[in-house]
Every structure is written in structure tokens, then in C-alpha cells.
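Of the protein chains in this complex, one is absent; all others appear in place.
Showing subunit A:
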């Protein structure tokens, strides 16, 4: 469903001042490793009323799906979530009357109910446009009783899409590296968590560095670099089974793994022939093909969504800059010219733009290059930003901010207007990687 024109205008109105909304998720975000704060949002965020979903059964579960929905919509920075002093009683189209909701200041309303059904909970919910006095959508989703948080994210995706026209990315997960330091001892953990930092799982831990996690296109596996054998080595790790296989352990650097969108290849940077070059590893046959041949540093390959192009970093012209080539290594062209340092490129899910780290004025910030008109937009302005990763719906970019001994994650909307911080409860967090959508 497309967004109505007046609403679109409202959403795109330039930010007139910093809208500081501090959100402490506290109790509703049980077992989270990350604490989310919206530091800068869009002025004129859309008011959405989220009524508690009525429980129709004995012993209501503790996890409040409407609470998760409200938190998610708020974190997107696009919505002002109304949860207090709402008209009561409405659960669906049969009993929805727009007037009291309009009086409460809501432009959109989400109501619903849930009931137990064996070992599942069945959730019914509906999204209404108060001004147009019409229902935008209604859904029934069965959720395993022990996966209600997951269900809340699914509800959030559907509501987000009903109102904005863009798919939600709340069901996607994030992988990141967490580092805890105790004197000279350090522990590196490869973590996977829900998009709001809840339900963290440690996939791998080591006293040697772990870096550069990247997802398989089906979201079932991660590739990353581990130094457990006293050199960089690329591993493939099944998220569910925990099975782990070494993919590249040549002499020199084995790093920067990136899975092709069709799942067949891994692009990576190897220095086995003297200096780091980009290679393509066929995951079925094990064949290795060298794509770049220079004595410069060639690294950080990133695939276009159609798999036809590989973007990468090279300092063949002296300083690191972003280049593109065909996926077989042909037609190499330089893309960035604006600054003395450009690296760490990631491609938007629609393939229309790339985001990378730009150095200058003593700091590192994120910039987005529109591949069509070659316009560059600065997305962050201060600090030490790196490791950008697009949300699978393209709405936001997650990245790492280095603050000395602390490392936190930041997120910024595609247009640079909505900013959030995700702080680790425990140690330093870095190198976020947003999973693909769906399971």
C-alpha cells in the first residue's frame, strides 16, 4: 500500500531541530545486550496509536506484542507512538469507530487481540487510517508460544509496510562482534541478536580477534575472519547447528568475506600472491579465481544485489578509494573522488546507491553515493564511523562508532535524518551486519 501524498510530504520535511527522544527500553527488552536510544528523529513524525492487544484466555503471557510493536515503530524514528489514554474496547473492524481516535491525536491506529491455541498464540490485528476512515489491512498470525518476541517483530513488519508502503526489517537479526577487556585479557564474541538487541546468542568466542561477519543470502550462515590459528582465516558458521568450516587459510591475509546474492560464491581478499587482491571462491567446487591483479591493497568486496557487480576498496591510486568491477573482474572503474580516504563500501538493497566510510577533517564519517546521478550525501558528521550495513529493506544503515575504549553502534536512516545509538551493556560492540529478510 503506497503512502498518501500529504503524509509523504510530512515525513520528508527537513529536520528543523534535534528531536531528542531518549528511550530506555528497560524491562520490555529482557536480556538485551544493546540499549537503543533515538538521538535524532524526523520532525513531524506520524502519530500512531498502538492499543494493547486484548488477551482472550487464561494467564496472559508476559511478552507484550503491542509493546514490541510500539518500541519498533518508535525506533524507526518515523513515528510518534501513542500508547496512553487511548479509547478502549476496539479489537477489529467490527468495533472500530474513528472519531475518538482522531480526538486522541492518532492518524493511524493498530488494534488487535490474541488467544491461546494449544502451544501457539493466535494474533489478530488491524491497521486503520483514521483520517481516511479506512482499514489498511488486517492479519491473523499464529505464533509459537515461546516465540512471542519474534511474533511481535513480524507484526511490526506488517504494520510498517501497511503505513509506509516499504517492507519492515524488524524481523531481521543483527550479527556483531563484542569485545570484553579485563586487564590484558580480551574476549572476542561473535553475537547474533534480534534487530532490537534482544535474544542475544554467542556463536563463537575467542581470546584472538574475530572480525568482519557477513551473512549468507538465506540468513542461515555467517562468514567471518578469526585469528585463532595465529593468522587471519575465513570461516563459515551455521547459525543453527553451530557447524563451523574453514574456507580460506592461505599464506598472508585471508579476509573481507562477502557472500554473492545467489549464494554460490564468496568474494574475499587474499594476499597469498604478495599483496591483498580480490578473489572469488566457488563454494560448490572450491575453485578460486583471482579478480584483481595489483600490488596495492585491494579489499572489502561488496556485491550488487543482482550479483553482476563487485564494489571494493583499492589504494592503487595512492590513497584508498571505492572502485567497481564486473563480477568476473572486468571493467574496473573508480567511483569516489571527493575525499582523500574512502573505504568499507556496502550496497543498498535496491542497488541504486552505495554507502562507505569517508575520511577527512581528522574523523571518519559515512557518505552515500547515488550511483545514478553520482551525488554524494554525508550521513554522519562527527566521530569515528565504520562498518556500515544496510537494513534489508534499505531504510536504515547500522554502523560502528569508535569512542576510545568504548565501541557503540549507531544507526542512521537512508536520508541521514534519523539517528540512533545502540550501546553495549557489556564491553565494546563493533562490526554490525544486518541479516537478510525472512528465514
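Just so it is clear, a residue touches a chain if its C-beta (ideal position, glycine included) is under 8 Å from a C-beta of that chain, and two chains touch if they have at least 3 such contacts; residues count from 1.
Criterion: contacts and distances are computed from a predicted model.
Selecting from "Formyltransferase/hydrolase complex Fhc subunit A", "Carbohydrate ABC transporter substrate-binding protein, CUT1 family", "Peptidoglycan-associated lipoprotein" or "Transketolase", the unshown chain of this assembly corresponds to "Peptidoglycan-associated lipoprotein" (UniProt protein name). In the complete complex, the hidden chain is touched by one of A:112, A:276, A:416 or A:432, namely A:276. Considering the whole complex, the residue from A:48, A:110 or A:343 that touches the absent chain is A:343. Contact with the chain not shown here comes from a single listed residue; of A:122, A:136 or A:211, that residue is A:211.
Contacts to the hidden chain, counted on subunit A, fall at residues 209, 211-212, 227, 230-232, 252-253, 255-256, 269, 271, 275-276, 297, 299-300, 313, 315, 320, 341, 343-344, 357, 359, 364, 384, 386-387, 402-405, 431.
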